[in-house]
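Complex shown without one protein chain; remaining protein chains in place.
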Amino acid sequence: MKARYNPMELMITIAARNLEDGAMVVVGTGVPCAAAMLAQMTHAPNLTILFEAGGVAPILPTMPISVGDSRTTHKALKATSMAEIMELCQAGIVDYCFLGGAQIDKYGNLNSTIIGNDYYKPITRFPGSGGANDLASLCWKTLVVTPQNQKRFANKVDFITTPGYLQGGNSRYDAGLPANTGPFKVITDIGVYGYHTETKEMMLLSLHPGKTMTDVQENTEFEILIPDQFETTLEPTEEELKTLREKVDPTQVIIGRS
Amino acid sequence: MKARYNPMELMITIAARNLEDGAMVVVGTGVPCAAAMLAQMTHAPNLTILFEAGGVAPILPTMPISVGDSRTTHKALKATSMAEIMELCQAGIVDYCFLGGAQIDKYGNLNSTIIGNDYYKPITRFPGSGGANDLASLCWKTLVVTPQNQKRFANKVDFITTPGYLQGGNSRYDAGLPANTGPFKVITDIGVYGYHTETKEMMLLSLHPGKTMTDVQENTEFEILIPDQFETTLEPTEEELKTLREKVDPTQVIIGRS
Amino acid sequence: MNEKELHKGLGKLFGAPNTDDMRLFFKGKNKAMKNKLTSVSEAVSSLVMDGDYLAIGGFGGVRIPTAIIHEILRQKKKNLGFAGHVSTHDCQLLSAGKCFNRCDAAYIVGLEARGLSKNARRIFESGDIEITEWSNAALAWRFKAAAMGIPFLPARVMLGTDTFKYSAAIEMECPFTQQKLTALPALYPDVAIIHVHKADVFGNCQINGILVADDDISKASRKVIITTETIISNEEIRREPEKTVIPYWYVDAVIEVPYGSYPGNMPGEYFSDETHLKKWLLAEKDQETFEKFIEHQIYSSADFYEYLEKNGGMNNMKELVRLEHLY
Partner (left out) sequence: MNEKELHKGLGKLFGAPNTDDMRLFFKGKNKAMKNKLTSVSEAVSSLVMDGDYLAIGGFGGVRIPTAIIHEILRQKKKNLGFAGHVSTHDCQLLSAGKCFNRCDAAYIVGLEARGLSKNARRIFESGDIEITEWSNAALAWRFKAAAMGIPFLPARVMLGTDTFKYSAAIEMECPFTQQKLTALPALYPDVAIIHVHKADVFGNCQINGILVADDDISKASRKVIITTETIISNEEIRREPEKTVIPYWYVDAVIEVPYGSYPGNMPGEYFSDETHLKKWLLAEKDQETFEKFIEHQIYSSADFYEYLEKNGGMNNMKELVRLEHLY
């Protein structure tokens, strides 16, 4: 029997549900943008979408290919500079950002700079922070959407490009980062994770239908906290799938990746 | 015999001559603006005029009444913010500014804040710094055009609103103000003054035709340095007067004040 | 730091540059794009509280929110603070209403080339007003720091002067160059009142000509009241996204007030009414005359339109439009 939806469609739908009406979100290309568009077309028509390169609240006619391309200012409310977008975030205006990375640890720290033990002689060089460090430092809540596997969910990231809860506890705040900010949820192809209120360790919130605790454990190098009670992820509704497939991504650029 | 020009016309002409072609100057309303316009229409067609409120290089159709009014952006090259103009000055782009004040001392410090010995109970309250402190701190050379008298040329200003050479010598630089900036010339109805290279005390550069050393001394509370040699101020040429009267200030708003 | 003595201004800081508190405030602000059209009296009564600290847009006699200031007088708002960065006719108005008890002063009591306000001077010389000194750039950068979400901005102004001494700035050393700098604390007003050329009902605003500090003021302030010459559609805003100076989420109230900058200049629309401004300076010379003058001009006017009518109405407005377009 063919599944009613694929993992990508599930992740985008969950991400979209996390964006409430009246919120502001900085998105990148791909999944985050699809999630924000889906949210706007379903429960959050008043979601304001920002792009770090300067696009403010465009009416997106199609998925942008760059966070700075002309789609990001299509019928936008404002076209401005990267500095101004980042200053918005620094001032506390922006609720959400979406990030990814080559590695994530149990405190939600992200690596998108290098793989290897020696910074000066990396095995692999990645792009670096881009705006990720800024957005994760300055927006109120960081959402991560990523496929889950042992390599990616690492015991220790090779390089903290982008701050999660750093070393856990109050270390993020002690480092000087704005109060009450930090990783919010991690949405994978296996489940949805949050963070423990005090220790700031990653913690299971819901398992996707058909997924098991073994899937969680086998695809994570560190130990994920398992609370006594957790949910089963609500599946995408017919309306969500229809909107996603017909309006958000009709050419399957993103949802076709699954 | 009627004089060929009045003191205001003389002061504006001298001020204009101090603005070389290719320079940038921040001006206020009145005399400074008239001087900059006269310079543009005579020897300095490439003089760039800025207004602190945001007007950049307008083609001035008439004298503005406010440094922010719409004349200051008439056919301007740019209309921007006060912060951007001040940042230009801070970056070292701007050569000259023109200032005045209720009092000036021998180091060129200016007072436009209060008269009286107690800041909290002033005899007279004036507007305060406005942009004067900023421009005198940040532009390369400060020009002061002012009528000269004992009260105004004070031994000690009641309040240093705007920095000249502060306490003389290197004190201006030691205070943290940008290197090689400071008061350049003072143009009065009696003479033109500069500053001693080392002590930074005010020093006579030229006496206006018909004025005497007694005029200088009787109208100054402090002692003005008198070098062995000084010039007699060159009188306005016919061309300068014609341009000033017919093009710069045809309604005699400024030159009529004399 | 050896020989470098670091100074601290004696002046009072009227609000702490507490970025984390302000972040929380901005987080709580409703950011849905909803219709914010209201009236001048409603905006002032619901958004300007006694004791609030005001930031006034424009440049004293250029693009000023006159209707809002008049209403502040009529509603007898008291104990306000305000940022006096080239505060000319606005300072004169607030002084006429005895509305404030504190001021960050960069330029007050004067009307540029037009002269000084006798009444404003009297109030500032009375000793009843708490004054902290700044320069124009210092106030502009204090707004900018707040707009940027940082607690201070370094600058190279005010150093060595009494303006610094009576400010609330702090001297600091650059961590890279060890040079002395002035640290300017972020300034977060309670209410910004700004007059613009065009706005949509959500508060997306366009401004022609100079911005002065209004881009930063709108970002720095807890509440923002916009008066606008014209209401335009959201579609028109979206047609030229480069022109949006103030985006909707900062804005709490939008009121269409044609000729709203009168007697000030509105760049590209109408010139300042210099005759009317001279009347103000003249009336201030005698206390009794002045009280009658403001009673007639402001307190006895039901609204801004009655004030306009008392000052020549459309005939005079047309003349000011003509003057603006002379060149």
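The chains carry the letters A, B and C, assigned in the order they are written, with residues numbered from 1 in each.
The rule is simple: contacts are C-beta pairs under 8 Å (C-beta built on N, C-alpha and C of every residue); 3 or more make two chains touch, one makes a residue touch a chain.
Predicted, not measured: the structure shown is a model, and the values here were computed from it.
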**Item:** Residue among B:60, B:76 or B:175 touching the omitted chain
**Value:** B:76
**Complete:** The one of A:132, A:145, A:216 or A:255 in touch with the missing chain is A:132
**Item:** Hidden-chain contact residue, picked from the options C:65, C:110 or C:185
**Value:** C:185
**Asked** Tell me, which residues in chain A touch the chain that this view leaves out?
**Response** 29-30, 52-55, 61-62, 65-74, 79-83, 86, 90, 109, 113, 119-134, 137-138, 159-163, 166, 171-172, 175-178
**Prompt:** Which positions on chain B touch the chain that was left off?
**Reply:** 21-24, 46, 48, 56-57, 59, 73, 75-79, 87-93, 95, 138, 140, 178-180
**Complete:** Those residues of chain C that touch the unshown chain are 13, 16-20, 149-156, 170, 172, 174-177, 179, 181, 183, 185, 207-209, 241-243
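We take it that only the chains that are shown with their structure count from here on.
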**Prompt:** So how do the chains connect up here, line, ring, star, complete, or something else (other)?
**Reply:** line
**Complete:** Of all chain pairs, the one with the most contacts is B-C
**Asked** Measuring from the mean C-alpha position of chain B to the mean C-alpha position of chain C, what distance in angstrom results?
**Response** 28
**Request:** Return the distance between the CA-based centres of chain A and chain B, expressed in whole Å.
**Result:** 58
**Request:** Could you put a whole-Å number on the gap between the CA centroids of chain A and chain C?
**Result:** 40
**Asked** Which chain C residues touch at least two other chains?
**Response** none
